[in-house]
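Only one protein chain is missing from this complex, and each of the others stays in its spot.
On to chain A.
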Amino acid sequence: MPETAIVLRVRGVRKTYGGVAALRDADVDIRRGEVHCLAGENGSGKSTLIKIVSGVEQPDSGTITLDGHDVGRLTPTRAVELGIQVIHQDLSLFPNLSVAENIAMVARVASRRRLVSRRDAMALARATTERLGVSLDLGERVENLPVAQRQLAAICRAFAHDAKVLFMDEPTTALTWREVDALLALVDTLRAEGLAVVFVSHKLEEVFRISDRVTVLRNGEVVHAGEVKDLDRPTLVRVMTGQDVTEDRDVTGLPPDARPVLETRGLGRRHEFAGVSFSVRAGEVVGLTGLLGSGRTEIAEAIFGMRPADTGDILVDGEPVRVRSVHDAIRAGIAYVPGDRLTQGVFLGQSIRRNLIAGSIDRLISRSGRLRGEAVQRTVTTAVESLRIKTSDVSAPVRTLSGGNQQRVVLGKWLARSPRVLVLNSPTVGVDIGSKEGILQVLRDRARAGMGVLVISDDVPELVSVCHRVLVVRRGRVVDEITSDRMSVQAVTDGLTG
């Protein structure tokens, strides 16, 4: 590979926050016309690196060169002028302006033209979308578009402003599989146009599905860089986590007469998933895995009544239950630990106590609606002790806890109800390795005590470690079931990517 192919070169970049090194002497090369994955767990330094190359933060030391020239001191405006663009998860679009105006806006502002002509904007936007083969209603206001189309608009905007390197921060998080396909098609076009596209992700499938090369960060250091085709899944997991993938399965055998606590029959929701039938028996931990946008989260949220299914039945303890709302699901004995802890799981500024009782207020009040102080205290103490939540003061805000302990609080909120079925979505994302095992142990213990546990996850070793069976979802359907006798990291990985 000739040197000229490298468009963005990062050398020896170091950044320290309050004595903690977020990035240590990081070297990264991004080449023209490649899809590069910047992979690493939460806190590995990915975000810091993006902030530095996009001029939001200044490095303590190190250099950044673009097309062979040292960029010097970067500011966000300078970075955009040079062609380094970042598509953040919030997309940073103007919701009240049309798609065309959004696409043309940055280019116009940068060219220091004071007046913006609507016709010019439309022409530029049309040229851009046609060239990229994207179909978007250019006259529509951005706020009226679904997230996936807003994202396409943001990408078009970057392209219209001569981006050379386009960073996308976890772009597939909010998309369904159809939308992911559309996004990946666009990424292919961008690659063909000679752009370097950098996917930032901690999700293994993304690395394997779309990337040409990968740079892995861990604890602020680049621990691996190379071609994706030279890697296999376990190796990537090892470099990302720094731990060997041990198949330390710790699963208790089920009694043959264990009865199903949760069953779904032909569950479906338009455009999301269809014909989903499975069961979880008392004492069983069942995994539900799939690629991003496969429908795994949608299935979980349908069982919990957040986005109810259109068709099919849900049974708890053999009895059909009507789940049209979260309230219905909770009453039926279903609990759900959602995938995005910070926005869906915890009340960050509220006390640990209040977080722990948030799911069982109805059980903690007297007939007049008064909270029974003693019952509240008992619930809180039980949760803190049984889940070993590390805190000295339950009136302190949840914000003060580590990620792992915050997740234990979310678990505690539901265990306070002793649900029949516990559904968890990505229960250990953003939780450090030590805490992770602790959370898995909680799941095993609860299952042994007779609860049915359904774990939605794309963390293969975690699934192998804790699940009796793993169901694989693809394009909204359960396509495979990996039973205990053939459970292995390889088997689940094959199922996922199959």
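Just so it is clear, a residue touches a chain if its C-beta (ideal position, glycine included) is under 8 Å from a C-beta of that chain, and two chains touch if they have at least 3 such contacts; residues count from 1.
The working rule: contacts and distances are computed from a predicted model.
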By UniProt, of "Monovalent cation/H+ antiporter subunit C", "Spermidine/putrescine transport system ATP-binding protein", "ABC transporter permease" or "Sulfur-oxidizing protein SoxZ", the chain left out is "ABC transporter permease"
From the list A:Ala123, A:Ile361 or A:Ala449, pick the residue that touches the absent chain.
A:Ile361
Sort through A:Gly290, A:Gly345 or A:Gly495 and give me the one touching the missing partner chain.
A:Gly345
Kindly note down the residues of chain A that lie in touch with the hidden chain.
17-20, 22, 306, 326-327, 329-330, 336, 338, 343-350, 354, 357-359, 361-362, 364-365, 369-371, 392-393, 395-396, 400, 413
